[in-house]
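Of the protein chains in this complex, one is absent; all others appear in place.
Moving on, here comes chain A:
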Amino acid sequence: MSWHVDARTWTGYRAGALSDAAAASVETHLLACAACREVPASGATPEERALHERSWDALGSAVDREPASAVEGLLGRVLPPHVVRLLAAAPALRRAWWAAGTALLALALLAAHLGTGTVGTALFVVTAPLLPLGGVALAYAAVDDLAGDVATTTPYPRFRLLLLRTVAVAAVTLPVTAVLALALPGGSRAATLWLAPALALCALTLALSARADPRRVAAVLTLLWLAVSWNVLRPSRLPLAVDGVLDRSLAFRPAGQAALLCVAVLAALAAVTRRTTFEDRSRR
């Protein structure tokens, strides 16, 4: 603050002798300047003190009305405000949403381009489960980076924060992927095959992030998943029907799908029962 209300202006202001413009300028200054606010607070008449309180309240409500982003506004309708703060305050989380959204759009365009045939469907069921995984990993990295040691030494449980972020990312990416999947020409079977691996990968990321860097966990899981589902993408000499192509990987056969769902449930259970270990990650 480059200037302060001087004694003569104060006297004039108190006596109501200032012009409206000058008085308004004093009041605007008071809103911004803590030092000058202390002047009327100390040794002031009740009227002056009331004025002081009013200006503080004005500042307070200005603060409460801090512009919220569209995302925050939307979340604010369904969630308590402090949860919204935890979710939307993080710029990196917004980045995670954008990244996942952009990747989904790209995938949609690609699928539409390759669409009608088996190749498009195969590409979709292999890549779609990786999108929520990527989004979750980005959101987790935000948990660990954001505010660094400040955040880790607060009482808020890291597990709960990770879970919140998982749900936030999943709530956005899963429905969009589902809509895309239904638009696929591969039939209803192909349209559901991505869900079990997507859930398994998200739950595994959560469980393994108790001890390891979420980004590393996501990278390893991505490689694992590509290894498991690679057969579907391998070009074949004979033209195969969609079902035939999908059956080439265990992951898309009924047994594999059941196993993936089991993995999802077990990983989620493991994460919940061992949730206190999530706090230890940063303490080494």
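Heads up, the rule we're going with is that a residue touches a chain if its C-beta (ideal position, glycine included) is under 8 Å from a C-beta of that chain, and two chains touch if they have at least 3 such contacts; residues count from 1.
Keep this in mind: contacts and distances are computed from a predicted model.
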Checklist outcome for this item: Per UniProt record, missing subunit out of "Acetolactate synthase", "ABC-2 type transport system ATP-binding protein", "Cytochrome bc1 complex cytochrome b subunit" or "ABC transporter permease" is "ABC-2 type transport system ATP-binding protein"
Checklist entry - Of A:P80, A:P175 or A:G244, which sits in contact with the chain we cannot see? => result A:P80
Item to check | Option touching the unshown chain, where A:L18, A:L79 or A:A151 are the choices | outcome: A:A151
Checklist outcome for this item: In the full complex, chain A touches the hidden chain through residues 1, 32-34, 59-60, 63-64, 66, 80-82, 85-86, 89-91, 145-156, 276, 279-280, 282-284
